[in-house]
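Showing subunit A:
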Amino acid sequence: MLSALRLALAIAAKDIRAELRSKTALLSALVFAALVLVVFNFARDPTILSPADLAPSVLWVTFALAAMLALNRAFTIERENAALDGLLLAPVPREALFLGKLVANLAFVGTVELVTLPLFTLFFGVSLWEVLPGIIAVTALATIGFVAVGTIFSAMAVRTRFAELMLPVLLLPFMVPPLIGAVQVTSRLLAGRPLSEMLGWLRLLALYDIVFVTLCTLAFAAVVDE
Partner candidate 1 sequence: MLVEPPMNGGYLIAAYTVTAVILVGYWVRLWRKATKSGGGKGKM
Partner candidate 2 sequence: MTGSSVSLEGARRIVRRGLGLSAVGVAGLAGVYLLALNFTPVEARQGLAQKIFYVHVPAAWSALLAFSLVGIASMLYLWLQDPRLDRFAAASAEVGVAFSGVMLTTGPIWARPIWGTWWTWDARLTLTLFLFFLFVGYLALRAAVHDPVERARFSAVVGILGMLLVPFIHLSVYLFRTLHPQPIVLKPSAPSLPPEMLRTLLISTAVFTLIYLGFVTARYGLALAEEIREEGRDAG
């Protein structure tokens, strides 16, 4: 069990190091997120919709889109380098392989989210400082959910003909419960509502994570094995 975990972390570290070396994907995702925020800002009329009303939805749509870019990239690079095939030949337990990929993807998406948050504060004039722990918690919970499903789907999509289209088509329905929960919690956090109003949604997010991380870990073998 412990060796499997260590293996997963080693796989994750390898992916993260590879990404840090090239940096291009990370930078593109960040620029993309910034652009989305800018577009949303100009797309709304400030006299009709206050920033606070729209802010949570904008934030999460941005995160969702950036996450899909990141997930696509992750496996495309693998496919180009045939790196995955090498890994698969080794007697690596598929669960560890999945968890490693998950951690690497989380690191990537998490970085994009971390950098996007200050931009968000700046463009939308909302203050996150007082509720920062809550924001970080809900971001972590929701992101784990859709990145888990995204990791297994991108492994599949990369083997299909229309990989770039296939991933969103498959993934978007699965992103909805985490996104709804995240937007609901975020908007309540920003409005200074008490924790009791968010508990139902937080439980939904946590349950989603538990169910889908487990399921995707177990199902990964069916996807990558011949």
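Criterion applied: all candidates are chains of the complex that A comes from, given by their letters.
Just so it is clear, contacts are C-beta pairs under 8 Å (C-beta built on N, C-alpha and C of every residue); 3 or more make two chains touch, one makes a residue touch a chain; residues count from 1.
Keep in mind the model is a prediction, meaning the values are calculated, not measured.
Undergrad: Given that all of 1 or 2 sit in the same complex as subunit A, name the one that actually touches it.
TA: It is candidate 2 that touches subunit A.
Undergrad: Can you check the complex and tell me which residues of subunit A touch candidate 2?
TA: Those in contact with candidate 2 are residues 149, 152-153, 156, 159-162, 166, 169-170, 172-174, 176-177, 180-181, 184, 200-201, 204, 207-208, 211-212, 215-216, 219, 222-223.
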